[in-house]
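One protein chain omitted, others in place.
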Amino acid sequence: MSSNTAGKLFTFTTWGESHGPAIGCVIDSCPSRIPLAESDIQPWLDRRRPGRNAQVSPRREEDMVRILSGVFEGVTTGHPISLIIENTNHRSTDYQKLASIFRPGHADATYQHKYGVRDPRGGGRSSARETAGRVAAGAVAMQLLRHTEKTRQVEIVAGLTRLGGVEADTSKWDDRAIDANPVFCPDAGSVDAMLATLEEAKAAGDSLGGIVEVRVRGLPAGLGEPVYDRLDGRIGGMFMGLNAVKGVEIGDGFAAAGMRGSENNDAMRHPQSGRLGDSFVTNHAGGILAGISTGAEVVVRCAVKPTPSIGVAQQSIDMNLDDIELDGVGGRHDPAVCIRAVPVLQAMMATIVADFFLLARARNQPEF
Amino acid sequence: MSSNTAGKLFTFTTWGESHGPAIGCVIDSCPSRIPLAESDIQPWLDRRRPGRNAQVSPRREEDMVRILSGVFEGVTTGHPISLIIENTNHRSTDYQKLASIFRPGHADATYQHKYGVRDPRGGGRSSARETAGRVAAGAVAMQLLRHTEKTRQVEIVAGLTRLGGVEADTSKWDDRAIDANPVFCPDAGSVDAMLATLEEAKAAGDSLGGIVEVRVRGLPAGLGEPVYDRLDGRIGGMFMGLNAVKGVEIGDGFAAAGMRGSENNDAMRHPQSGRLGDSFVTNHAGGILAGISTGAEVVVRCAVKPTPSIGVAQQSIDMNLDDIELDGVGGRHDPAVCIRAVPVLQAMMATIVADFFLLARARNQPEF
Amino acid sequence: MSSNTAGKLFTFTTWGESHGPAIGCVIDSCPSRIPLAESDIQPWLDRRRPGRNAQVSPRREEDMVRILSGVFEGVTTGHPISLIIENTNHRSTDYQKLASIFRPGHADATYQHKYGVRDPRGGGRSSARETAGRVAAGAVAMQLLRHTEKTRQVEIVAGLTRLGGVEADTSKWDDRAIDANPVFCPDAGSVDAMLATLEEAKAAGDSLGGIVEVRVRGLPAGLGEPVYDRLDGRIGGMFMGLNAVKGVEIGDGFAAAGMRGSENNDAMRHPQSGRLGDSFVTNHAGGILAGISTGAEVVVRCAVKPTPSIGVAQQSIDMNLDDIELDGVGGRHDPAVCIRAVPVLQAMMATIVADFFLLARARNQPEF
Partner (left out) sequence: MSSNTAGKLFTFTTWGESHGPAIGCVIDSCPSRIPLAESDIQPWLDRRRPGRNAQVSPRREEDMVRILSGVFEGVTTGHPISLIIENTNHRSTDYQKLASIFRPGHADATYQHKYGVRDPRGGGRSSARETAGRVAAGAVAMQLLRHTEKTRQVEIVAGLTRLGGVEADTSKWDDRAIDANPVFCPDAGSVDAMLATLEEAKAAGDSLGGIVEVRVRGLPAGLGEPVYDRLDGRIGGMFMGLNAVKGVEIGDGFAAAGMRGSENNDAMRHPQSGRLGDSFVTNHAGGILAGISTGAEVVVRCAVKPTPSIGVAQQSIDMNLDDIELDGVGGRHDPAVCIRAVPVLQAMMATIVADFFLLARARNQPEF
């Protein structure tokens, strides 16, 4: 029960700091005989990596992944899959200044207090670089799902549906739009406004928050374990545990708090397909009831706070708890971390689905 | 890794169905020599139990708890604490009708699909009765916190801040108000409106959703384990995993998505007390940064959907997936499950804090 | 990860003390739709219970098991199965004397030191009564194995192969003999000698050790998870963790230390059956290679120390670490705990096999 490990059967353990020699991920209990090569993982990392366009962190990392174990002659062996990504562009010349101060909204103060020591270079372990391991694990999870008969139809997509004050029209969600714009927005009509507000914030030395929506289609009904390891619970736990996420909602989410039962319940009608998931007339539940997938589309939204690193002046304290005035936090930061959170949350969802699929198969459930 | 067990060091396992002979909870790895008697647990259960007033389920249960193990001469022994609550008022005469239909918004369809069998009496394992075990575990957790020097100052409170369309004024939060009204509202001025809207919904055979807010004060900085077992992640996972909860947010939560970094960051100033938690000028973060408690007040809100059992006509299907028309779902239901969710979420927070406290002590952290 | 829980997917948690109101067991993640009734469990408990003949503890307990949850209309529901056994014959009138002394060979000193408090009545949590929960869990595990197509052929037997100085001839192992004598010896020819040596030891106020052998037949090849959760590792851990067990060996065990590779390796020949397990000409490995079942018979032996409670004078110390002289330890003790360890170890093996079977099914292995 390493606290750097996620999952029960399909597990992954990440390690590494922003400015160490490398970061990595060990994936365990992936069943054997699943096709896997670096080229199955790299495209996922490419979507997440910094420096890919003007909307994300200018840090230039190739994020080239290497498989060090667990694969033989192109298929998984059932043993740990060790992945490594070297840190090539870590500039840590000026970290001494950061070593003694606490940046507002960052892990500095809590890490210092909890551990009594911290690596101040680029945030150390709290850096967004840690999420590369999550993305790699998600890529492997997708290979498992795609190469297993019962799950090959599962589709997981994610998009940015709000950036600062600009809300996308999610009724116009188009999967193909997502990778056609630099902010992963599924509504092409909102992209220009998003880019404009981002430019404005950047110009002001400020940052923006946003909302990421993740959707899962084709999920069989019955996924999720009882009571303390439910599908909604796991999503809530994993997603809220991503840096900068401050809220998670499923289906109608917070809007359900203002509804009546007669509005929020999803009526059911005989499904022509015979699939339970097709019986729901509406999907207020977001595809999950009592912690178990209904077979309808799973819909999850995450609120991502604005990047705490900003160029404007801030009040803070140093390690002695004495007042300091910050001119602005330097470094190569994302103006809106919610953008790169899109592929990360998508990948994390894949690991969750893979894990619950294995658990369901252990239980010998009808569709698994 | 029973999926009916929560926690890592301070763990609890619940068992039992709504209409079986009893429900219960086994708490493990509570350190020894903590004073504990049934009278320490019963008041917590009394706040949660049905039938206590006109605003909750009319099912009459005394919910008398008995300690069957783990306590000797008034203190914990360090061994499993087995708690049992008998089901005294389970009427299951007419469940045959329910056995073959799926009630909208309930676990019926997903349980049937996942398990191939289900106990239709009162929802079986998916019944809100399961939460009595969580509340009992929370009571034991509070005993641990109160009787340990480093944590005796921790205060955990919870209140209903929204009921249907009525939102409380949380700036008027008063702990003493909470138990002075039947809906656990911390803002006395909103109670009448809440009661009125609840009456109206009940009269219409309908139900209401709401928002529960949980606050933790006096928590030392440094609570939360790295990356995949963070304090925010655990809260997100546990709270989202409570039946009917559809959203969880911490601090500014979803509002943070529309903010700029300069608005969302909490400025820091030298704390006279020397406590890190007192250095934050504002608390947009809700007491948690990078998954670790900052020492400021932890603030969490949960969106609770309206009770799916309603008296109005609904369309649904039966076990053969054929259409049925429901006149209304009978039984003794809460018109707004969010009310009784208040003590449940409060208790769950206590178990989370207790667990992370033990983990922090294992790490030999400064304040633990 | 309660430390009173065993297993990964098929888990059980035991609770309760020797002289409390009851003991019990919560079994979780047993798949649904497995036939289960109290009458499936009771025969297993009857073989373990004290007072059944002159060779075991005279404490009279009916050990009647009740199922409190997890079963509906005769089958498991996939939810926790809570079992309870009331303690009916606990005499605790004279425990005050025991409260302040440490009995040699018992848990008294270590429990006092670790927990700072202990229930001295009948050993409290360290009592052999705790094993009733293990036996009940084993009975449920056997139901799972017997009612699942891939595992219905699995047979698990256990017998006493040594009692004090009397060694059974294991080449004459006969399953039917085991329950035909009061010491569970599989070699009918050794029973008289065992009974005689037991009588002699009892007459001297002394106790005997022994060896229990557990055999598993019909186990498919491929059971056991890699590296840190191997079948041999799990057996070693669970069996060594049973009170009074001081040694565990598999196959040739300690004798292998004196062998050459050419003697210890099991030659293989083409199996007519097509089963890998039938290919082994010999079975020095005891059915496990590299932590994974080979399909050959699994053979495990446990060394059980003599009951520490004896009637002869002993030197000890009290809670102040001061010297005391014990005339003899009273109570109703087994003259040789190894006898009742036979059904306990057999049951524990069933839980291990059930758990690894579920793990193998999750991996989609060929025979599961």
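As written, the chains take the letters A, B and C, and residue 1 is the first residue of each chain.
Rule of thumb we're sticking to: contacts are C-beta pairs under 8 Å (C-beta built on N, C-alpha and C of every residue); 3 or more make two chains touch, one makes a residue touch a chain.
In this text, all values refer to a predicted model and were calculated from it rather than measured experimentally.
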> Of the residues listed, C:V56, C:A201, C:V344 or C:L358, which one is in contact with the missing chain?
Replying inline: C:A201
>> Even though one chain is hidden, which residues of chain B still touch it in the full complex?
In response: 1, 9, 29, 31-32, 78-79, 148, 225-226, 358-359, 361-364
> Touching the missing chain, which residues of chain A?
Replying inline: 1-5, 8-9, 11, 13-17, 20-24, 26, 28-29, 32-33, 66, 68-70, 72-73, 75-82, 84, 114-119, 124-125
>> Suppose we count only contacts with the excluded chain; which residues of chain C make the list?
In response: 1, 3-6, 8, 14, 102, 104-107, 109-111, 113-114, 116, 125-126, 130, 162, 164-165, 201, 204, 206-211, 221-222, 224-230, 232-241, 243, 245-271, 274, 276, 279, 281, 285-286, 289-295, 303-310, 312, 314-317, 321-323, 338, 359-360, 363, 365-367
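The definition used in the following text is that only the chains that are shown with their structure count from here on.
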>> Please tell me the distance, in whole Å, between the geometric centres of chain A and chain B computed from their C-alpha atoms.
In response: 26
>> Quick check: how many Å separate the C-alpha centres of chain A and chain C?
In response: 45
> Can you list the chain C residues in contact with two or more other chains?
Replying inline: 1, 9, 29, 32, 78-79
